[in-house]
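What you see is the complex with one protein chain gone and the rest in place.
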Amino acid sequence: MTEPNRLVEVNDLEVVFDTVEGRTHAVNGVSFSMDAGETVGIVGESGCGKSVMSLAMLQLVPRPHGKIARGSIIYYQRGKAVEITKLNPTGKAMRALRGNEMAMIFQEPMTSLNPVYTIGEQIMEVLRLHQKMDNTRAKQRAIEMLEKVGVPDAAQRVEEYPHQFSGGMRQRAMIAMALSCTPNLLVADEPTTALDVTIEAQILELLAELQRDINMAVLFISHDLKVIGEIADRVIVMYAGWVVEEAMREDIFQNPQHPYTRSLLAAIPRIGRRERLVSIPGRVPSLSQLPPGCFFAPRCPAATDQCRREEPQVFTVNQGHTVKCWNYWDKEVQKTS
Amino acid sequence: MSTETLMRVSNLKKYFPIRKGVLRRVAGHVKAVDDVSFQIRQGETLGMVGESGCGKSTTGRSIIRLIEPTAGSVKYRTAGQEEEITHFNKTQMKAFRQRVQMVFQDPFSSLDPRMSVRDTVSEPLFVHRMGSQKERTEQVKELLQTVGLSVTHLNRFPHQFSGGQRQRIGIARALALRPELIICDEAVSALDVSVQAQILNLLQDLQSEFGLTYMFIAHDLSVIDYISDRIVVMYLGKIVEVATKQQLYDNPSHPYTEALLGAIPIGEKRVGEGKRLLLGGTVPSPANPPPGCTFHTRCPYAADICRQKEPVLESVANSGDHQAACHFTTELELKSFYDFSQVDRSGA
Partner (left out) sequence: MEPTNVQLRSDHGFEDEATETVLSQRTVRFRRFRRNRLAVAAVIVLAVLYLVMVAFPEFFSNHFYQTHHADYVYAPPQIPRFVDEEGTFHLRPFVYPITSELDMETFNWVYTTDTSQRNHIYFFTRGYSYDLLGLFPTDIHFFGLEDPEQPLFLFGTDRLGRDVFSRILFGGRVSLTVGLVGVFLTIIIGSFMGTMSGYFSGPIDNAVQRLAEVLMSFPSIPLWAALGAALPSGWTPLQNFFAISVILSLRNWTGLARELRGKVLSFRESEYTLAAKCVGASHLHIIVRHMIPNSMSHIIVISTLSIPFMILAETSLSFLGLGIQPPSTSWGVLLQAAQQVNVVLEQPWLLLPGIFVVIAVLSFNFLGDGIRDALDPYSS
């Protein structure tokens, strides 16, 4: 039952890492889907697996310690289903997708820009590789792209090196590079976290604008619920490798069902609100030593014996809103049945 | 809260020389802090906010001479008398260190990885030769309980703790000498949201328990709003606005403050497209600040006078507590945070 507009389907994905302390499950049975042109936000605290999730989308999980152990990621390339997890991460087919149809931007643009090449050369490289453009056309397109992302004097700055760009400008250059081949999917891993608040606002605005222009789907990963709320249509809340709640933005903010989502919302200081912040006791569990039952149970104010024993099922609240919590079952499902 | 001034900073400057060439000659200066004056009042929380590179951390470190200020005066009130810190000698400085402490940003680098919790928290006591080793251990145990850690943590090392726990250890160390003033330099910026709330609550409780005064440096306006009584906004080494929390968010008097308020993400759909104020451009280099008002390159309201004459920090109409450095404070009708955050909830 494939939707015509479907772009990506992630099914029961599990990503594991082998470390000195043993095997850790960074992503633990995650399923979600994205439609073309949609913005999906993944939110969660450090160590919830959101960054690994974003790397897995492009088969970029660092080897040999990490690998996709289970599940599938299906990408619909012009209606044709491509099973990404089956592709060789360094093979031709994957490289043709990556950078061309799927692009990624990172938190720290300096790590993904090569300091010894000019910004222009790096954008041109992508274009030559994927679009087989010649030098003149590639350069023209690079300048066009830089103008599009709001780099002033693009024709001159295309000749400059990454260190000559400020943090915000570098992030713009990164976006220009990522979008130069008009990808269908952009994975953005904390793209504004390192930026100042005024620059962050600029970049968020820019992303939204470009997305409308080329009808690209964006998977936006952030630890900041408020930033996610500014940009995402749909929000996925992750905790210790699980998706604990998924819903449209309004539902997440107005009608959160999972105790973790609720606590997160109550823990954020909001301007003008004077009441004491609600904090979540304890800390995010270490992925190598997860508690039995629900991973959130040790910190959950509403945990029952069942929570401490059994992994919760995923329940549907209403269309497009799911929650992985036994309490929801107790409260709602039992009442009606 | 009394209105008595605990610390009075006047015309503080900190210039870092830029050295160039083989001979390392001074080619210019980065004006990290340029002529900054403000007061910290007894028992209050003074928030200091600004974007990266605005000099807020340098200010925080200069006023307690962790880095030596280039010029200016810092007066600290001890037993009803103001003393000039910048003239203190080594012994006076060491005594002064007991009164003012600091909590740092990075929970990973602010604790020595080779030192156990016991050694870290008792270090201030050891340095000031307070008590025997046994007495110091007892005090460390009390401090750990005060900040919400267990005494069983005593002999553990920093890597065995989470970011939030490390920050608690850092707070325990700062409390060890029973200071009056604690400077929190981005103390919760590196923490996860849920843990950030724990630390903010802890800091508030400690303040009421010990009658502490805080200077809270942060870039997150929501955090600043939550914890501060008064707020100082810095831009490019200068103070652009000083106000109480209420005044700042309801009635900003500097275009830069307005821009900051407009950029705060609120996590909800705003009414209309143009509701969000977007500031163009980026922060100029502090090595080469623009003439006149340093904000004129990005200011939507800039006029000719802004490019020529530097505005001074002046009281905003009939309020001694509210100051702004703008030529058009009285003329401009700036939007408040609430104007920016009108949300559309009809779609929900």
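Each chain carries a letter (A and B) given by its place in the written order, and its residues are counted from 1.
Note that in this section contacts are C-beta pairs under 8 Å (C-beta built on N, C-alpha and C of every residue); 3 or more make two chains touch, one makes a residue touch a chain.
On a predicted model such as this, the values are computed, not experimentally measured, just so you know.
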Residue among A:50, A:234, A:283 or A:324 touching the omitted chain: A:283
Selected residue (touches chain absent from view) among B:59, B:162 or B:228: B:162
Positions on subunit B contacted by the hidden chain, ascending: 61, 64, 66, 93-94, 97-98, 101-102, 104-106, 109-115, 119, 123-124, 127-128, 130, 139, 142-143, 145-146, 148-150, 152-153, 157, 159-160, 162, 164-165, 170, 173, 176-178, 198, 201-202, 205-206, 209
Absent-chain interface as seen on subunit A, which is shown: 20-21, 276-283, 285-286, 289, 291, 298
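Keep in mind that, in the parts below, only the chains that are shown with their structure count from here on.
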Centroid spacing, where centroids are CA-atom means, of subunit A and subunit B in whole angstrom: 32
Parts of subunit B lying in touch with subunit A, wherever the complex brings them together: 51-52, 162-165, 192-198, 200-201, 204, 219-223, 225-227, 249, 259-260, 262-269, 276, 278-280, 282-283, 337-338, 341, 345, 347-348
Complex interface listing, subunit A residues touching subunit B: 45-46, 166-169, 196-202, 204-205, 223-230, 249-251, 253-254, 263-264, 266-273, 276-281, 283-284
